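Have a look at the structure below before the remarks.
Only one protein chain is missing; all other protein chains are in place.
Per-chain numbering from 1; labels A and B assigned in written order.
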Amino acid sequence: MPAERHAAGPRPRRTGTAATAALLAPTYLWLAVAVFLPLAGMLYFSLLTGVPAPHHPAAFTAENYLAFVRKPYLLHVAWRSLALGLWTTGLCALIGWPAALALSRAVRGRARDAIFLLTILPFWTSGLVRVLSWTMVLADHGLLDRALGAVIPGWRVSDLLYTFPAIVIGLVHAYLPYMILTCYVSLAAIDPALIEAARGLGARAPVIFARILLPISLPGLLSGAVLIFVPVIGSFMEPRILGGRVGVTMGTVIEDQFTQAFDWPLGAALSFTMLAAVLLLFGVLYGASRLRPAA
Amino acid sequence: MVGVDVAGVSKGFGAVPVLDDVSAAFAPGMLTSLLGPSGSGKTTLLRIIAGFETPDRGSVRIGGETVTDTPVWRRQIGMVFQSYALFPHMTVLQNVLFGLHRRGVRGTDAIARARATLDLVRLGGFEARRPAQLSGGQQQRVALARAIVTGPRVLLLDEPLSALDRRLRQEMQVELRRIQRTLNLTTIFVTHDQEEALTLSDTVAILDHGRIVQSGAPAEVYERPRSRFAASFLGDANFLAGTATADGVVVSGRLLRTADPLPSPGSAVTLAVRPEKIGLDTADSAADGNTLPAIVQQIIYAGAASTFLLAAEDGTLLRVFAQNRDVPAAALGQRVVLHWAPAHSVVVAA
Partner (left out) sequence: MRPLARAWLALVLAFLYVPVAVMVAMGLNASPLYALPLHFSLHWFAALAGDDAILLATRNSLLVALVTCVVATAIGTLAAVALARPDLRGRGVLQALLLPPIGIPWLISGTAMLVFFSWTGIGRGLHSMMLGHVALATPYVVLVVGPGLKALPPNLEDAAKSLGATPADAFRSVTLPLLLPSVVAAALFAFAVSLDQFVISYFLATPGVTTLPVLIYGAIRSGFTPEINAVSTALLAASVVLLLGFARLAGVGGFLGRR
């Protein structure tokens, strides 16, 4: 059935490249204008001596990145932010992992769907509103004191609001759903038959925990930890509201540079230092997870 | 009734060549199968004819009109997909009406045509159902009705029966052939199922590595395969390697005759012989035509027929397919003589 040839020579590729680009352009141009260019602009600002003005041209300097050397109290603040991150992440793991396990093993069917939805629902509601609610619970003679007093007359936890633990409580409340979600996703993937088999082989609960549940859910635990640690380090609204005078963190210091001190270059440099620290953490964790034999 | 011509079509995806200078003419009103293993380029060729892919080189003509740069929606084709691709949010009737509406046929006229086509595929009465409420075979019929209702110039089918079970597949083959003949529709059918290609087509084109290696009527391609690949992909074949002489081919010291033209004496030749063409005798008595002694290695009994696996003297393994008309006289380990007519020795390219 050979046919005579009626065309030859290469032809231009007629693919939908232009159409695809047109579909992508609005989103990526928008992200460029509203996220990437601002980040680049802030990087530029962080290298200036001051906010440039018509009569006060700013010069380039690396001085802002030396803030931790020049202002030693910032080290103290950074340490408090780190402590806040570690406490919050640790407590979320201790509370959230067992909750995720309970959800994946002890509840079935529609009840599980409903409880799962209930646990993740709060984190899409206003964090601000939820922090506000804690001020009422933790305040002197607030709800917690009243509840405790009802159990044992005269018992109260005085002055919990405006303390470091108050900030941690508020942040754990804010970010616990992340940990439950990521742990649940990895725990739910475990085949129940695997645990039955281990039990059949005589494995006791601690062994099942250490050899099966924990290793398999480790990726979920780690991604939950990253998802919590990063925003907690950058939090400023929770420390301000729940911490009062003790609530000075990297987040609030950065916020101050933009809203009170108007030292934008310093605020920008602090932001990028924090971002770099966070990215470093990501990198180390990612590297560590890649070192593990294929899990 | 129009034909389809493909000329010098090449296509690569990135650095991977998929079609290599393919030319073919699909005759008007005929059903042509594109047969090949996966990765042979058969589906890509179909998608180029449909207009979903643009060839890097070459051209496509439908009814003499060059359509290489015509988009799919203006080519007036009908296509049935392997996954059926019925619109799940529409009823059967709405699915069939979709193409009519796009081609400007509306109202009662469109509905009458849709109903007539549904009757043709024997799905009258199913108009209000949704695709999810139909069986696989019924969905297949809707897909076919949707493709032919607009009166396409050519019908393209991409492995449309591969998702059906064996019995339903055979039933649909008959049905498809009936409808194609009724409408006299130029049809191109992609399949990897050799039996389907043989029973269904007017013409079979075998593809391998982006080229059409052979095409023709099913019997012609089956009886006279031109290459080792064509012989083994379409049906089963024994291959005997030998050396050409003036009279025939010498294979392990025996002269085997053939009806095919031979290359110059002394050059290497491969003969293909279909397993069912070979007779099996316990004595050298039936000595007309080609003979070859062999030892029975295995007998696979399958009721109506048996397959014998044998080893020739030079170690070549052969298959013989015999109807169980008489109880076969051969037994395991026995030395037998294989014999066949010279016309059944086909010279193939290695």
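To be clear about the criterion, contacts are C-beta pairs under 8 Å (C-beta built on N, C-alpha and C of every residue); 3 or more make two chains touch, one makes a residue touch a chain.
None of these values were measured; they are calculated from a predicted model.
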| item | value |
| --- | --- |
| Contact residue for the chain not shown (choose from A:65, A:87, A:162 or A:184) | A:184 |
| Absent chain, residues of subunit B that touch it | 50, 52, 71-74, 76-79, 81, 83, 85-89, 98-99, 102-103, 146-147, 150, 156 |
| Residue numbers in subunit A that touch the chain omitted from display | 15-16, 19-20, 23-24, 26-28, 30-31, 33-39, 41-42, 45, 95-96, 98-99, 101-103, 105-107, 113, 115-122, 124-130, 132-137, 142-143, 146, 173, 176-177, 180-181, 184-185, 188-189, 205, 230-231, 233-237, 240-241, 251, 254-255, 258-259, 264, 267-268, 271, 274-275, 278 |
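As a working rule, only the chains that are shown with their structure count from here on.
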| item | value |
| --- | --- |
| Distance from the mean Cα position of subunit B to that of subunit A, given in whole angstrom | 58 |
